[in-house]
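All protein chains of the complex are present and in place, except for one that has been dropped.
Let's turn to subunit A:
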Amino acid sequence: MTTTAGPRTVGVAHTRVEGRDKVTGAARYASEQPFDHLAHGWLVLSAIARGRVRAVGDAAVRAMPGVLAVFHSGNAPRLMTDYTSILGPPDPTLALFQHDRVPHQGWPVALVVAETPEQAREAAEALVVEYDEEPHDVAFHAGRPDTYIPEDANAVASKGDLEAELAASAVVVDASYTTPEEHHSAMEPHAVTARWDGGRLEVIDTNQGAMWVAGELAQLFSLDPSSVRVRSEHIGGAFGSKGVRPHQVAAVMAATELQRPVRLALTRRQTFAITGYRSPTAQRVRLGADPDGRLRALEHEALSLTSTLRPFVETSAVLGRVLYDARAHHTAHRLVDLDMPTPTWMRAPGEAPGSFALESALDELADRLGMDPIELRARNEPTVGPLSGLPFSSRDLLGCFREGARRFGWAERDPRPRSRREGRWLLGTGTAAATYPSGAAPSTASVTAEADGTFTVRITAADVGTGARTALTLIAAEALDVEPDRVTVRIGDSDFGPAWVAGGSMGTRSWSLAVSSAARELRGRLALADGDIPPEGITARTDTAGLLAELAKKERHSFGAQFAEVAVDVTTGEIRVRRMLGIFAAGRIVNPLTARSQLVGGMIWGLSMALHEEAVRDPASGGQLGADFANYHVAAHADVPAIEADFIDDPVPDDPVGVKGIGEIGIVGAAAAISNAVRHATGVRHRDLPLRPDRVLRAEEEAAAQHG
C-alpha cells in the first residue's frame, strides 16, 4: 500500500487552533487585559421612554469616593455622526451625549468614571437625572394604522397578478403569524478598554469586525483612520449584536478626556437595553395552489418595528423569493416607528422569523391538500430564481429532504394528527425548508513565508465562536500545500487592513477567498525566489475586489431540510423536543467538526426561539420587563435533546473556493419544523411564538370546546 495523501487540510476534522487556550482559561477576552492606572466607566441609562433630560445632578456624584468624571449631554465633547460606514449609517445611540432628547428606554444619558468598578457603579446608581417626560408608544401589533413601506431595496418584490391567481386557486391558505422581540444574549457582555498609546488610540474590544469599529471610531472622533487600532482577539459570542455600540464611544471619550486607560463593561441588563435586538414581527402569508399542489400565488407580508431615529427592516419576507416557484409572487415589508431602541441584525435576520411564517404556511397547505409536506415542496422547486430568473450557483434542497427523510424515518410517519401517544405525551414530527444567502464581500489578506519554514496569515477576520480562525488555517494550508501546523493565522486586528465582518454568513467565505488568493500568489513568488527566504520573510498581499467583480451574477444560497420530533403534554402545556435532524447543502465544508457545531448551534437557536424566547415590553414604562436570564430564558442543557446536523455534497462549479456560509442557516426553518411537529402531535396549529404552555393549554381548551 502506498500512502501519498497530501496534507490534512480542508474537509478533515480539526479541533480549534485556540481550543487549548479556551479550555484552560488562558484565552483573554476584551475586559481581561491588565493595564496600569486603569479607570472604570459605568453608563447611566434613561429611566423614561420619551422626553428630554432636564438636569443631571453630577456635582454630588463628583464628590463621591474615587469618581474621576461624569459625562452627559451638558458637557460632553462634540462627535461627528454624519457618515456612512461599510455597514451603513451609524447606530443612533452612537451620538453619545450629543443632545438632551431621550428617544427610548435605556438611552445612555450619562457616564461615570471612577478608580474602581465598585466606585463607578455606586456613583452611577446615585446619579440623579431629571427628565421632562412625554407620552410614549411601544405597542407593536398588526393592524396599526401608522405603518409604512420603508425605502429599502428589499422592501417589495412582485411578479404576476396575485389576486387573479388566488382567485383561480383550488386551495387558499391565508394565515397570520407573530414572533416576539428577541435578544442576542451572547454569553460575553459587551466590554471595551480604550487608551492612548504613543499618539495612537488603542481599543481592546469584542466585536464582529475590528476594521469596522476602528473606522467608525475614527469618524466619530475626527481622527486619522491610521491613528486608531482596534483589536478583538477572542469574542464571547456576537450573533449580530457586536458592532459599534455606545460603550465603545463612551470609553474612547473618557480615555481621551482623562488621558488614561478606561474600561467599560456592560452589565447583562445593559446589554439587553443598548446592544440591539430582533424586532417582533406580525406576518401574513397567503398561498394559492392547484389541487396537485402547484403554487399559483405566494404572498408574504411582514410588519416589524423600528425606533423613531432610523428605519431598520427585519426582512422576514425575503426567503420566499428564493425557495418556491409560483405564477404570482408578492413579498413586502412594512415598518412602524415606536419609542423603542433601534433593532439590529440578529442571527439570520429576516429568514429566522420569516421562515416560521412561510414554512408553517406550507405545512398548512400540505394539510389542506392532504399531501406530504416534502412532496409539496418538491412540486414547487424552481429551476431558476423565482423572481430574479438567474440560475442557482448550486441548489440541492430536495437532496437535503431526501437524505433527511431517509435518516429521520419520515416514511414511517402516520400523517394523521394525534395519532401517536406515549403515556402523558402526544408525539409528532414536523419538517421545514431552510435557505440563507451565500454572499461575499471584498477583503484583503496577507500571507508571509517565514524564514523558518512556517507561514503567517494576517487578516482582519473575527472568530466569534464560528471556528473561523481554524477554518482559515485549513484554507491557507490547502492553498500552500502544507500541513496546518505550519500555518499561524492572526486575526482581529484592524492594522491588518480592510476585510469583511463576521456577519451575514459571509465572513468565512469572504476571508477564505482572500486568504487562498494571497497564498496562491505567495507560492508563485516562492517559486521565483527558489527557496531563498530573507529574514523578514516573503509576503504576498491580495484584495479580492477584482475577483468578486468577475464572479457571475447568480442566485447563491445554502439550503437545508429541518426535521423535529416533539412530545406535548396537553394537560400541562409542556412541549419537549425529542430529537432534531438538519441536513444541509452548504458548499464545501472546510472543517466538519466546527461546521457541525455551527449548524447544531443554529438549530438550538431555533428550538429556543420556538419554545422559550420572548422579551416582554412594559407598556407603562416602555422598558423591557425582567431584562435578565431568569426572565429572558434561552435554551439550557435540559431543554436540548440529541440534535444532529450533517451535509450532502454541494459543489459550486464556478466558485474559486466553493465555500458557503453556515453561521445562520441552522436557525432557519427550525422553529417551523418544531411548530409543525406540535400540530402533528396535537392537531392544533400555533401561529404565535413562543409555543408557551399557556398557549398550548388555551388551544387545547378551544379545540375541545369546538368539538363539543
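By our rule, contacts are C-beta pairs under 8 Å (C-beta built on N, C-alpha and C of every residue); 3 or more make two chains touch, one makes a residue touch a chain; residues count from 1.
Note that contacts and distances are computed from a predicted model.
UniProt lists the omitted chain of the complex under the protein name "2Fe-2S iron-sulfur cluster binding domain-containing protein" (options: "2Fe-2S iron-sulfur cluster binding domain-containing protein", "Heme exporter protein C", "Amino acid ABC transporter permease" or "NADH-quinone oxidoreductase subunit K"). When the whole complex is considered, the residue among A:211, A:397, A:603 or A:662 that touches the unshown chain is A:603.
Residue-wise, the contact with the chain that is not shown comes from A:581, picked out of A:457, A:581, A:652 or A:699.
From the set A:235, A:489 or A:519, the residue in touch with the chain omitted from the display is A:235, counting the whole complex. The residue touching the chain not shown here, chosen from A:141, A:406 or A:525, is A:406. Although one chain is hidden here, its contacts on subunit A can still be listed: residues 15-16, 18-29, 31-32, 34, 65-66, 115-119, 184-189, 234-239, 265, 267-268, 406-409, 412, 464-467, 579-581, 593-594, 596-598, 600-605, 608, 628-630, 634-638, 640-644.
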